[in-house]
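Provided herewith is a single structure, encoded as structure tokens, for subsequent inquiry.
And now, chain A:
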Amino acid sequence: MEYVIEMLDIRKEFPGIVANDNITLQVKKGEIHALLGENGAGKSTLMNVLFGLYQPEKGQIRVNGQEVKITDPNVANDLGIGMVHQHFMLVQNFTVTENIILGNEPTRTGKINIKKAAQDIQELSNQYGLSVDPYAKIQDISVGMQQRVEILKTLYRGADILIFDEPTAALTPQEITELIQIMKKLIQEGKSIILITHKLKEIMSVCDRCTIIRKGVGVGTVNVQETNPDELAALMVGREVHFKTEKKTATPKEAVLTIKELVVEDSRGVEAVSSLDLSVRAGEIVGIAGVDGNGQTELIEAITGLRKIKSGSITLKNQELSTLSTRKITESGIGHIPQDRHKHGLVLDYTIGENIGLQTYYQKPMSKSGILNYKEMYKKAKELIAEYDVRTPSEYTQARSLSGGNQQKAIIAREVDRSPELLIAAQPTRGLDVGAIEFIHKKLIEERDKGRAVLLVSLELDEVINLSDRIAVIYEGKIVDIVDPKETNEQELGLLMAGGTREKAGGTA
Partner candidate 1 sequence: MNKLVKNERVMMILIPVVSAILGLIAGAVIMLLGGYDPMLGYQSLFDGMFGTPKAIGETIRAMTPLALAGIAVAFAYKTGLFNIGVEGQLLVGWLASVWVGYAFDLPAVIHIPLAVLAAAAAGAVWAFIPGFLKAKFHVHEVIVSIMMNYIALYTTSSLIRTYLYAGNEKSYDIKESASLASSFLAQLTDNSRLHYGILITIAAAIVMWFILNKTAKGFELRAVGFNQHASQYAGMNVGRNIVLSMAISGAFAGLAGAMEGLGTFQYMGTFTAFTGTGFDGIAVALLGANSAIGILLASFFFGGLQTAAPQMNFMTGVPSELIQIVIALIIFFVASSYLIRWVLGRAGKGGAK
Partner candidate 2 sequence: ACGSDDAGKSGGDKKAADFKVGMVTDTGGVDDKSFNQSAWEGLTKFGKDNGLDEGTGYKYLQSTKASEYESNLSKFAESGYNLTYGIGFLLKEDIKKAAKQYPDANFALVDDTLKSENLDNVASILFKEEQGSFLVGVVAAKQTKTNKIGFIGGVESPLIKKFENGFKAGVKSVNPDAEVISQYAESFNSPEKGSAIASTIYSKGADIIYQAAGGTGNGVFTEAKNRSKGGKDKKVWVIGVDRDQHEEGMPENVTLTSMVKRVDLAVEDVAKKAMDDKFPGGKEVVFGLKEDGVGIAPSQDNVSKDALKAVDEYKQKILDGDITVPQTDKEFKEFEKTLKK
């Protein structure tokens, strides 16, 4: 059997943690090999070892049958290994070209030959169908294009073995489709790929084989043709997982959130939300489906007071919100699970306890006449940690040191516990493993059943279809249609999200 990559009995420790415990991974030439595991299972670590960012304590690495020591990324590059990292490794204010040539710059008499570099990149991108603008700055391009830049970086260095660490977590469905095409193309060109993803569907559709690790230990490798998502999930988590969360039919009551003729501008002054109408009733989950960048972010920011509106009205149970401060809006009954948990959701340097108190620290019982009562705060935190199964050493642990899934659970605990009339959940499961997703979905439905209004914004169509009682399709800042999840499918939604229309008129706003 011809393996391009063999990682044998790799062991990697971090202070206090064995991230990889004798893991073996063998990748055949020309295959797409999936690497699957829960958050924190050790996938990224293993790949960073392969890429030379970390040195393993034990184990052997072979490339094309030759034993190698990969002491730093340069060595990996020389061996033809390229990596697209989980968190993009791009310099935001550099151009596409500068990012790609960094460390490998073509020069003429000491000066970087940018023209030649841009040409080379253009050619390369044509060859693999990776369209990019060589002169655009990273900060100005879409996430999808950034990803293509990451891929080009590896190709520019002549990589034959590509590692993709969770490449689809931040992509829109369209971009995911494109990426899958690109990967197939790469295989045709003779490359081999290691793909890390939490999305079992993707594994089923593109991968040849799949290696599963659980808590740092290798569970085994399976042929994708011979397995199914349920089995994969069970192998990964160590128990059975339900993908489709059970839920009763909704019994919606009065409207809680009513948005009329809303117009919001984005940071550059362009109209991002234009005369948008929407209502969410108590006891229902309204999902917003749309391609990223169609005004979802601005809509949420407007509702929560983080962004000034241009015109229109937003009312929560007859109270006008658009003139209120964020604090007043929060107090009037809105819970908000933000889409970027590190930027908005948490103060990473605060303890979990303090983060639990982030919305209510100034109210009784956590504060009395301006004096903070930490005892109450941590008491509350302890309760919620238990109730929401936040895996943390203690309530005094820094939020920074928790895994993404557990950070997310802490945010949800904080927001849900305040019993808001309206719960806004933006990308609540981004980057999380199936176990965590299951838990969060259950929580959202529980809230609905308690009679709360839930507004769900997600780029995952599965999630939107599974959870929502009604789906509002957003396109260019407007709600273009409202559909019943039971009567629609991903194809139809995709069409609507792209600006198409439905034959048959249905669903009312």
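Basis for inclusion: all candidates are chains of the complex that A comes from, given by their letters.
One rule holds for everything that comes next: contacts are C-beta pairs under 8 Å (C-beta built on N, C-alpha and C of every residue); 3 or more make two chains touch, one makes a residue touch a chain; residues count from 1.
Because the structure is a prediction, the values reported are computed rather than measured.
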item	value
Selected partner (touches chain A in the complex), from 1 or 2	1
Chain A - residues contacting candidate 1, complex	304, 306, 325-331, 336, 338, 343-350, 354, 357-359, 361-362, 366-367, 370-372, 393-394, 396-397
